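Note that one protein chain of the assembly has been removed; the remaining protein chains are unaltered in position.
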Amino acid sequence: MPVREENATKVWQRRTPRGRLALWAGWALALAVLVACARQISEGTLWVFVADAHRQAADLLARMVPPDPGYMGVLWRPLWDTVNIATLGTLLAVAAAVPLAFLAAKNTTPHPAVRQTALLMIVSSRSINTLIWAILFVILFGPGVVAGIAAITLRSIGFIAKLLYEAVEEIAVDPVEAIRATGGSPGQVLTYGIFPQVFPSFVGVSVFRWDINIRESTIVGLVGAGGIGLQLDASVNALRWSQVSTILVIVFLMVVFSEWISARVRKAVL
Amino acid sequence: MSGNDKVLQIRALRKSYPGGVEVLHGLDIDLRAGEFLTVIGPSGAGKSTLLRCINGLVPASAGSCRLRGAEILGLRGAEMRAARRRIGMIFQAHALVDRLTVMENVLSGRLGYTGFWSSWARRFPPGDVAGAFRLLERVGLEGYEDRRADRLSGGQRQRVGIARALLQSPELLLVDEPTASLDPKTARQIMRLLRELAAENNLAVIANLHDVGLARMFSDRIIGLNAGTIVFEGAPGELTDSELSTIYGEEDWSTEEVADVSA
Partner (left out) sequence: MSPPDAASVSATGLSGEAAARTWQRPRLIANAWIRRAAWGGGALYLIVAVATLGVDFERMAAGVPRAAEFVSGFFWPDFTTRGGDIIEGFIESVTMTLLSTVIGVALSIPLAIGAARNFASGPVYLVCRSIIAVSRTFPEVMIAIFFVVMFGFGPFAGLITLIVGTVGFLGKLLAEEIEGCSTEQIEAIRATGASLPKILVFGLFPQVFPRLVGLGLYRLDINFRESAIIGVVGAGGIGATLSTTLNRYEFSSAAAVLVLIIVIVLLTENVSGFIRQRLI
């Protein structure tokens, strides 16, 4: 124990000698891992470019400022597409995630096997980033908004379903039992006993995800899946940096706006 | 009183929870229409389990339970629900659906009689709505119909719970600790209301209570349950201190001496 006798006085130390040893070993190991990581990355890096970075950055900045307001006219349509990708994608995801969440929640699933399947679907959807889904759907459906929507949907299903099934598992059981005790059918138990309880988290999660999806839908265009990312990709490849900064300003405004909306809606339903 | 007077007849009711020990060891209980029966007993004695077995919220393990002569243990699906809607159940005050309005909570008592889509759209027959209004008035909550349930006090919530159960037009009322978490005055008011409504509708009532005083005051008959066995059955007057010790275990039941010590 940390307190021991030494020359008839009590000495307090935070850790036992063995504990200290283990702690040091742990730190040494962690440090070794980090050094190994750093060397690994340094091997894959051309340091001449990195050394040159400040000049590149200054150059980039000079070309980006001021933004090109004339370019705005071209951006309305991609902007509309971007919002649609996020919104339609979220709607479809919600439609799919709600039943999935009830199948995955311990207290509403019809069978443990069904639950495991639903959980697997949720994990797969969540582990794969929107951009990867987008690459996939561009290959399958061809470039365009539809691939973007599909990508957003597939990624969001897992996200929404996970948060929702956790909310379902946390509901109070007494009201649910009370509805069962009136002789309500399973559907009525769901709509009267469970829905009202998870409704705030349902709206909160959906709007939160929509907010994230606005952000995500600005990049799916980088791989051809529609929206303002297409324009960004084209401008970057053509080295038209003043157009790039215009797009960045637009994206910034859009994200700030969507965050504001989502915060307001979430406040309203609670 | 006619021969159809026996509302509930329980015989040798046993219950073990999955993987657990037996909680109810063969109970026999009879109940007449209009009779107010109270079950008392220490925490964990199986009072809630008993009520839940009757309306099938948990399946009983063995025995029989007849509602007006018809067996209701072991029913499943639609038959189970049909039986449940004849049995009203009143829980502790927090068993309302918080985010629904008072009216929706009360009307949920009619779910057993209403189709899914009608209930989804909140379209209940005019008779049900009129009945709900009358009950709300009767329990003293006139004008509260559009208030959300989480904006009510504990006593008000319990009144909503009572209205919900009565709107089922039940023949039997199961009441599980209706006064837990209520102050003593509200608790008495709620018990009195229950008693009155039961009398008005000639209902048979089984109520679990923790408050022996309330039990003495409001019941026709009292059952003492200990560790899943009935250890006392009789009129409120027969519940002596020694009987209380049989039910709850040894304890000094007098109230004055405690006051003496503190004085």
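In order of appearance the chains are A and B, and numbering begins at 1 in each one.
Here is the rule we use: a residue touches a chain if its C-beta (ideal position, glycine included) is under 8 Å from a C-beta of that chain, and two chains touch if they have at least 3 such contacts.
Since we're looking at a predicted model, the values are computed, not measured.
Novice: Of the listed residues B:Ser169, B:Gln189, B:Thr229 or B:Thr246, which contacts the missing chain in the full complex?
Specialist: B:Ser169
Novice: May I ask which residue of A:Ile139, A:Val173, A:Ala234 or A:Ile261 touches the chain that does not appear here?
Specialist: A:Ile139
Novice: Among B:Asp98, B:Asp128, B:Asp220 or B:Glu233, which residue is in contact with the omitted chain in the full complex?
Specialist: B:Asp128
Novice: In the whole complex, what residues of chain A lie against the chain that is missing from view?
Specialist: 33-34, 36-38, 40-42, 44-46, 49-50, 53, 56-57, 60, 80-81, 84, 87-88, 123-124, 126-129, 131-132, 135-136, 139-142, 144-146, 149, 215-216, 218-219, 222-223, 232, 236, 248, 251-252, 255-256
Novice: Even though one chain is hidden, which residues of chain B still touch it in the full complex?
Specialist: Residues of chain B in contact with the hidden chain: 101, 103-104, 109-110, 113, 122, 126-135, 137-138, 145-146, 166-167, 169, 196-197, 200-201.
In this section, only the chains that are shown with their structure count from here on.
Novice: Distance between chain A and chain B based on Cα centroids, please, to the nearest Å.
Specialist: One centre to the other, that is 48 Å.
Novice: Inside the complex, what are the residues of chain A that reach chain B?
Specialist: These residues of chain A touch chain B: 172, 174-175, 177-185, 187-188, 191-193, 196-197, 199-200.
Novice: Would you pull the chain B residues touching chain A in the complex into a rising list?
Specialist: 55, 57, 78, 81-89, 91-92, 94-100, 104, 108-114, 116, 119-120, 161, 164-165, 168, 174
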